[in-house]
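There's a structure below that I have some questions on.
Note that this complex is displayed minus one protein chain, with the remaining chains in position.
Letters A and B name the chains as they come in the text, with residue numbers starting at 1 for each one.
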Amino acid sequence: MSEPMVERREPAGEDVSAPVYGLERYRHRPRGEERTAHVGMAIFLGSWAMLFIGLFFAYALVRTRAPLWPPLDAPPLPRLIPGLNTLAILASSAAMVRAVRSVELGRNRQGFQGLAAAAALGAVFLGLQALVWGSLWRAGLLPSSGTFGSVFYAFTVFHALHVAVGVGGLTWAAFRARRGAGRSAARLWSWYWHFVGVLWVALYATVFLA
Amino acid sequence: MINMQAEMEAAQPIHAPPTSFWRKYVFSIDHKVIAKQFLWAGLLFLFVGGVLAMLIRWQWAFPYREVPLLGGLLEGGRIGPATYQQIFTTHGLIMIFFAVTPVLIGTFGNLLIPLMIGARDMAFPKLNMYSFWTFVLSQLLVLASFLAPIGTAGAGWTSYAPLSTNVGTPGMGQTLVVAAIFVTGVASTMGAVNYITTVIRLRAPGMTWMRLPLTVWGLWLTAILNALFVPVLGSAALLLLLDRSFGTHFFMPAAVAARGGGDPILWQHLFWIFGHPEVYIMILPTFGILGDVLSFFARKPHHWYRGTVWALIVITVLSAMVYGHHMFVTGMSPLLGEGFMLFTLLISIPSMIVVLNWILTVWNGSIRFDTPMLFALGTVFLFGIGGLTGLYLGDISMDLYLHDTLFVVGHFHFTMAAGSLVGAFTGLYFWFPKMFGKRLDERLGKAHFWFTFLGLLLVFGGQLLAGYAGQQRRLFDPFQNPVYQGLAGLNRWTSFFAFALFAGQFFFIVNFFRTVFSKRIQPAGQNPWHVTTLEWTDSASPPPFHNFDRIPLVVRGPHEFSNPEVQRLTGRDFAGQAEVLPGQGEPAVSAGRA
Partner (left out) sequence: MLAAAGRAAAAPIPERGYGLPLDASADGHRIDSLIQFTTIATTVIFVVAGAVLVYALVRHRRGHPAAYQPGNKASIGLLVGFVAVVAVAVDGYLFAHTLADMERVFWNFSAVEKQPDTVRIEVQAHQWAWAARYPGADGRFNTRDDVVTLNDIRVPVDAPVLVQLASVDVIHSFNLPNFRVKRDAVPGEITKLTFQARREGEFEISCAQHCGPNHYKMRGVLTVLAPAQFREWLANAGELARVAYDPEDAEAHWGWGWRPE
């Protein structure tokens, strides 16, 4: 409905009738329906955040009550693969930022590629996460392995479900972008995706590193 | 302002209404239809919850005796201890989540928010439809739980762990109920997002925040609490489901499960972080509705509108900070307990402001006693009692004695049953003509009122007395302790009053069904109550699919009554929110939307 506002830097005295690629300063000011969708999405993500805050609260309470964390008989949590996962998610968020910008500037192919890349990196995340689960399961860490196992699996599985939903959504948004449609959807999915990424960073820091 | 009106018109184009049966009545995206759907679903479960209450009262009045009518469903025709705990559990859950919430928030939120702010529908109509059907799914899960082999949930509506884990209450029934709680939370959150966004984005030009009807304020603040705190319940329900079905140990300590280490108090924290805002979620719409209805029927502007708005906002914020008063006897640190007590006492201040503003609104008015007004006044009176009894419970010393007694049950029934439910009836009688085009019968309405008002007063006043004497809640047989045998008479009498209260609801059932389905009742007209808000002044009864032929341009607040100037110019004692008075012309370009 509304066009993105594109501001151009106009050096004095130069002919600016032909925009120079890359010098466009781009500001997106959504109006009307799009802004309504943004407000709704922001509130939705706020609600979602509260759900995860409930989970983190549970984690904090359970952990402070535990005499020893991690417990002695728990297998050590890997750090490498989850670290790679963190890089994957951060990279996919970066791809997402570029993809959204491309979509809004009308560059459908780049938009499609960016969204597809973000989705692919999300799928990589899921694959690596499955490896982590597999190895820990074989090493004896189960959901029933006390609160340590409970927290680990509850958090990582629940987060992975969100990643899976995101991968699906981004793939769908990618194909729509290739056709030139769904510009607003791309931006909304990008917010969701960044949210999932931020969650992962918090999870990684508090569950794997701490 | 005129430009904004054109903009809103463009943003909310008039669509043709749906024609197929499915799109019109089942999978409708029209907020008015969805409101009615919530109403039917909620009233159905209100009835079920009421029947469960009657079973509880039967047990108190005639313990160990065969139950008439429903005895066939029970083992041996009697209520046993295991069944009893299922009855009071499902009574609470159903009344809170599946009856009052859909009627008060689902119906009025959906019906009134777009109409009162001058919009054609919600911000996200399809999401609205999904939220209703998700809600129906949660109701089905609750019904399914009754069919489980050893019965439905039995750990109280509060589902404290470890009683609500497999250790305390094994079986599918409890699991299904926990799942139902999660799913209904999803539905609530979807609805909340819709309500919040709609009020922020789709207010008609000139409808500033301080010109909103108080009903919209109440529903909007409720939606904010819903959006923030229902997900916390979701997290608790999720963890409990994991504990029950996947062997995790969030709530099971080592004393109880071999590899435990979880914390039962964790459940209480998560539950009450949701649970206390939940009771405010249930009362804020009533606060809003009462503010408007009292002004309408006293024909007088609402007293200190701004004061009430700010008080409602303060209540909303504080509601999250008082939850620990449900946990005073769990052994929390004294400092924490005293902090919660402080905030609990503080929240009484804005509540008092709201109630006193109601009284000063009708003071010096010209009061008409139509049925909606009777219910509104009854709510003021009964909620007043409920609120005052909260003072006892928010104080740690007194709570040491009163916790888990019937005093608590009396308190929350006065505030929730008498407050929220009677407030819902106020809204139903008032907005019935808007929804269905006809007025409910006044005589049946008044009979309904007196049975309900006196019934609630006597039943729950009796509970306050019994709790004061120390009789505890959730007891299958309260008279095991011979001391309380002295209260047997009180318990029996309050049960009789409860049966009368339930019977009195049949006035409403008859009235409701007859009026909805009868072809012979006169149409009510567009604005039968002669009031000021947009849904009455600018839209037919019932409204067309697109609500407003033209998006209204709002020029004044919602309570313009008995203004001598208006009387002189129009001959009426009220002026609609978008009404241009003769001799005033089109409003100039004003300061725009706040």
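Here, a contact is a pair of C-beta atoms (placed from the backbone, for glycine too) under 8 Å apart; a residue touches a chain by one contact, two chains touch by 3 or more.
Everything numeric here is computed off the predicted structure, so don't read it as measured data.
J.: Which of the visible chains would the unseen chain be in contact with across the whole complex?
T.: Taken over the complete structure, the missing chain's partners among displayed chains are B.
J.: Of the listed residues B:54, B:122 or B:163, which contacts the missing chain in the full complex?
T.: B:163
J.: Of the residues B:6, B:140, B:391 or B:580, I need the one that contacts the missing chain.
T.: From the options B:6, B:140, B:391 or B:580, the contact with the absent chain belongs to B:391.
J.: For the chain not shown, which residue from B:188, B:357 or B:495 touches it across the whole complex?
T.: Of all options in B:188, B:357 or B:495, contact with the hidden chain holds for B:357.
J.: For chain B, which residues lie in contact with the unshown chain of the complex?
T.: These residues of chain B touch the chain that is not shown: 80-82, 84-85, 154-156, 160-163, 167-168, 253-256, 260, 262-265, 298-305, 307, 329-331, 334, 337-338, 341-342, 345-346, 348-349, 352-353, 355-357, 359-360, 362-369, 377, 380-381, 384-385, 388-389, 391-392, 395-398, 400-401, 403-404, 465, 468-470, 472, 474-478, 480-487, 490, 559, 561-564, 573.
In this section, only the chains that are shown with their structure count from here on.
J.: Take the average of all CA coordinates in chain A, do the same for chain B, and state the distance between these two points in whole angstrom.
T.: That gives a centre separation of 36 Å.
J.: Would you tell me which residues of chain B are touching chain A in their complex?
T.: 7, 11, 123-124, 127, 189, 192-194, 196-197, 200-202, 227-232, 234-236, 238-239, 242-243, 246-250, 259-263, 265-266, 269-270, 273
J.: Okay, in this complex, where on chain A does chain B touch?
T.: 32-33, 35-36, 39-40, 43-44, 46-48, 50-55, 57-58, 61-62, 65-66, 71, 142-151, 153-154, 158
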